[in-house]
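Excluded from the complex is one protein chain; the other protein chains are retained at their positions.
Going in written order, the chains are labelled A, B and C, and every chain counts its residues from 1.
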Amino acid sequence: MNVLTRLADFFAAFGHYPAYILAYLFETLFMIVFVMVSLVAMIYIFRKYMARLQLRVGPNRVGKFGTLQLIADSLKLAGKESILPSGRDDLPFRIAPIIVFLGLITGFALLPYGQFYFIGSLTVTHSDVSLLLLFAALAIMPIGEILAGISSRNKYAVVGALRGVAKDVSFEIPMMISVLALVMMASAKTANPLNLSNLVEVQFIPYGIPQIIGLGVFFIAMVARASFSPFDMSESDSELVSGHSTEYTGMRFGMFYMGLFGSIFLSSLVVSLLYLGGYNGPYSGYAGFVFLLIKGLILVLISFTIWLSVPRIRIDKFVNMGWKYLLPASIINLIIAGVLTLGLGI
Amino acid sequence: MIEVKEPKKELPLIGTMKAMAVVAKHLFQKPVTVQYPEQKRELPDRFRFRIFLSLDDCVGCTLCEQVCPNISIHMQKVDRENPRNKRKIYPDVNFGTCTVCRNCEEICPTDAIYLTHVFETARTRNSFTYSPEELSLPEDEVVK
Amino acid sequence: MVEILEESTGKDGRRVLKVAKENLVQLMKELKSHGFVHLSLITGIDRKDRLEVVYHLQNLEKNEYIAVKTETLDERVPSVTSVFTSANWDEREQYDLMGIVFEGHPNLKRLFLPESWVGHPLRKNYDISKVQYINMDENGEDYATFDPGDGW
Partner (left out) sequence: MMGPRISNPDENGWVELNMGPQHPSTHGVLRLKVKLDGEIVREVEPVIGYLHRNAEKICELDYYCDSMIYFDRMDYVGAMNMEVGYLEAAEKLLGIPPPERVQWIRVVMAELSRVASHLVWAGAFGLDLGMLTPFFYCFVEREKILRIFVEACGSRQETNYMSIGGVYQDFNDKLIHDILEFTEQFPKKLEDIFNAYVKNDIFISRTKGIGILEPEVALDYGVTGPMLRASGVDYDVRKAEPYLVYDKINFDIPVSHKKDNLARFLVRFEEMRQSIKIINQAVKKIPDGPYFNPKAKKSLMIRLRGEGEVYARTESSKGEFGVYLVGDGGVKPYRVRVRSPSLKNLSVLPYLAKDQMIADMVAISGTTDLVFGEVDR
């Protein structure tokens, strides 16, 4: 049983096909609501956590403990005039934030979420290549950022976009190689290692333990993907004002902002799925989703601590790090994975 | 003269984690901020902001006008019986430009002009100038 | 050695050398070779009939601090930027605010005020009642204007 069949059962009175059409519609709706709620929660957690680290109280005026602050903020952003610079490249300028947001939602839709109580599996997409699709979705977001940087015809934005390109090129290859090691290890246990659900279910020991180097490389790559400090070179606020989103205001800026926090949550979920056993755990038939959320949230808090306490690395040093340290490390990790799989049969 | 030492070199990553631990330690400390309109920190005795004027004591010597570095004080004619103030001139204060340097309080020969603890002087009027009569009233009686 | 017109001690106990403006650069070079490597301050003083320029120099090794004075009647003084780099901005500032033209300065532009500012504010005859407003043109350069409607 999963969400789709539960919904189809609920709408069974309309007949077989209309019930499934309605079920798909509502599933999509739930998906988007989940993403939006998690974004709002993410920003709220970030602001409260940042405030506590900085000996402040954080938002506490709107609603109890400031819970409604984010809704007030998003209303404010939506109500603001969205200024369009006169020198822009019109179409890319308008669609860039949408691309970022679409990439984010697609990424969330491709994750397996595990079982929850009586509903059954919460997974939305059942594909045999969902791992590939996930990384394809993750690769969409940089395109939006680069488009935004170049189409706004602002020198800060252009420098930010070019830094973004250099950054993406230098961490994506180590990232994919460390995922390849996982697929290698999983292929000994399952016929379909590219399916994320299978990849999670074969983790009797979380892959983070035999693949500790891979976990490090992948986590660094995910921090760079989400682009927060220390790897926020492309939007470094003290140098390039706001990088690729310099010229954006109102809801368009809000989409970039949500893209940032969404990708932090998304990358935390991906790391916990791939390396920390995802929704595996005791009683995972009922509470798998809860395990996933807890692991994800712990990673999110670790990410926030890194964000708030580490200075920004210089772009040339990051490119150096990507090619000189991360890439060799990921290749060594691949060899270790091969030895573990073929030699020891883990 | 002492030569400053460069800090001990930390291992990569380990050093960063130590620095993160220093920051994360503060998570369990109490916030230091004060939620202003509800909570108010007690003010030190010497804190000064709002200028008061005792109309009976003012002799209209214009010393405060002269010593004001920002030209925030101007003398105004006020129709009021005061045997000590024959010229009937009293200072008004523009709080928009007042820098609270306390020179006027310091120089006043009769202690007619003095500063007090009151600091909540926000007003909706465009002008921040307090006329001599307003200066002698408590803050909540001043028309805002 | 350059001819020193007058040597005295100021109220603060510092040695004051007075020199004709033609000999200024030569004197500065000699002082620099005697260890006065730090030109601390350049001050222009408007004496109404003449302009006085005071240079404060420091010898770090002997811990000595002296002032060199020169005078000009035609607002022109030779620049010492070739001897001390730190004179560069000081001379620009004095040109800006006092109107002293330093001859031989590589880049004698106003330091604080926009180029089109009228007058030199630190002069005693500068009229402070005339307000000048500042705005920015399309190229991002500031300009000054007397028209309040055009300013910020």
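Quick note on the criterion: contacts are C-beta pairs under 8 Å (C-beta built on N, C-alpha and C of every residue); 3 or more make two chains touch, one makes a residue touch a chain.
All values derive from a computational prediction rather than experimental measurement.
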{"item": "Which displayed chains the unshown chain touches", "value": "A, B, C"}
{"item": "Residue of B:Val4, B:Ala122 or B:Val143 touching the missing chain in the full complex", "value": "B:Val4"}
{"item": "Residues belonging to subunit A that touch the chain removed from view", "value": "50, 53-56, 87-89, 150, 153-156, 158-159, 163, 229-230, 232-233, 236-241, 307-317"}
{"item": "Contact set of subunit C toward the excluded chain (per top definition)", "value": "10-12, 14, 37-41, 43, 45-46, 54, 56, 60, 63, 65, 67, 84-86, 88-89, 93, 97, 110-114, 121-122, 126, 128, 140"}
{"item": "Contacts of subunit B with the absent chain, listed as residue ranges", "value": "1-7, 9-13, 15-16, 18-19, 22-23, 25-26, 32, 43-48, 63, 66-70, 99-103, 106-107, 109, 115"}
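Criterion: only the chains that are shown with their structure count from here on.
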{"item": "Arrangement of touching chains [line / ring / star / complete / other]", "value": "other"}
{"item": "Centre-most chain [mean C-alpha coordinates]", "value": "A"}
{"item": "Chain whose mean Cα position lies farthest from subunit C", "value": "A"}
{"item": "Centroid distance [mean C-alpha coordinates] between subunit C and subunit A, Å", "value": "60"}
{"item": "Distance between the centres, which are taken as Cα means, of subunit B and subunit A, whole angstrom", "value": "50"}
{"item": "Centre distance in Å when subunit B and subunit C are each reduced to the mean of their C-alpha atoms", "value": "38"}
{"item": "Touching two or more other chains - residues of subunit C", "value": "none"}
{"item": "List of subunit A residues in touch with subunit B within their complex", "value": "49, 51-57, 60, 305-306, 308-310"}
{"item": "Complex contacts: residues of subunit B adjacent to subunit A", "value": "16, 19-20, 22-24, 26-27, 29-33, 35"}
